[in-house]
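Every protein chain except one is present and positioned as in the full complex.
On to subunit A.
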Amino acid sequence: MDTDEPVIKPPKRRYLISRKVDRVFLNLYDVYTFVLRFFKEVFFPPYEFKEIIKQFYEVGLRSLPLISLTGFIIGIVFTNQSRPSLTEFGATSWLPALISIAIVRALGPLVTAIIAAGRVGSSIGAEIGSMKVTEQIDAMEVSATNPYKFLVVSRVLATTLMIPILMMYTVFVALMGAYVNVHQHEQTSFATFMVDVFDAITFLDIFASVFKSFLFGFTIGMVGCYKGYNSSKGTEGVGKAANSSVVTAMVLIFIEELLTMQIINAIRSM
């Protein structure tokens, strides 16, 4: 049988630069609209208080044991590793000051954010991703529930508000771990230790850490939600979303840490 009918080729898609480059910019635009939508949704009712509280609990309290243990160990390890260098100069009395600067300025927010990114970011990505691939989000839209508000706003709010609080716990616990080590080796009293700790830091350090934690929390929540919300290809996509959430959040956290450090140092030197 002859096939006289001409073969119809699908129209060739035209890209602005190339397929991959164009996809990068399209993704950026998606991210932009996704983030912008958060700010549009967060200030207007209805507010999903129950879901927000639930996420507070999941993000904050559930992470507390892991964060506390990590913080305490970091305090001890960092103190122990710093001691030999200071001992060479006969300056072990500076350990509390060194530890407080390191923990308050950098380690506290960073460690909290990284652990939260690993634990919370992946869980958000996986949870929303599974809802996406099982079309639960579509079902919510059909049932007149705003899935973005219910799923994204609550989780991003939870991470944004809970990470700074977890950071405070981390700093406190890490300082206690450092005190245990310092007291064990130098017999420094708690009062002296705390005076030295607070002598080395400023309000700018504390506010910078809190600000960074807000930023890290927002990033973790937003990346997890975005990756989950845009996951596809079934269960494989869920795994990818969870993995991608952690990796992307961590990379962004380090980039943000670098940028905020530069900004804070510029403010400090003014």
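Assume a residue touches a chain if its C-beta (ideal position, glycine included) is under 8 Å from a C-beta of that chain, and two chains touch if they have at least 3 such contacts; residues count from 1.
Here, contacts and distances are computed from a predicted model.
Colleague: The complex has one chain missing from view, so what does its UniProt entry call it, picking from "Dihydroorotate dehydrogenase B (NAD(+)), electron transfer subunit", "ECF subfamily RNA polymerase sigma-24 subunit", "Mammalian cell entry protein" or "RNHCP domain-containing protein"?
Modeller: This omitted chain is identified in its UniProt record as "Mammalian cell entry protein".
Colleague: Among the options A:Arg37, A:Lys54 or A:His185, which residue touches the chain absent from this view?
Modeller: Of all options in A:Arg37, A:Lys54 or A:His185, contact with the hidden chain holds for A:Lys54.
Colleague: Of A:Met140, A:Val180 or A:Met194, which one is in contact with the hidden chain?
Modeller: Once the missing chain is taken into account, the touching residue is A:Met194.
Colleague: Which listed residue, A:Asn27, A:Thr134, A:Thr202 or A:Gln262, touches the chain dropped from view?
Modeller: Considering all chains, including the one not shown, the answer is A:Thr202.
Colleague: Residue by residue, what part of subunit A touches the chain that was omitted?
Modeller: Interface with the chain not displayed, on the subunit A side: 50, 53-54, 56-57, 60-61, 64, 89, 91, 165-166, 168-169, 172, 194-195, 198-199, 201-203, 206, 210.
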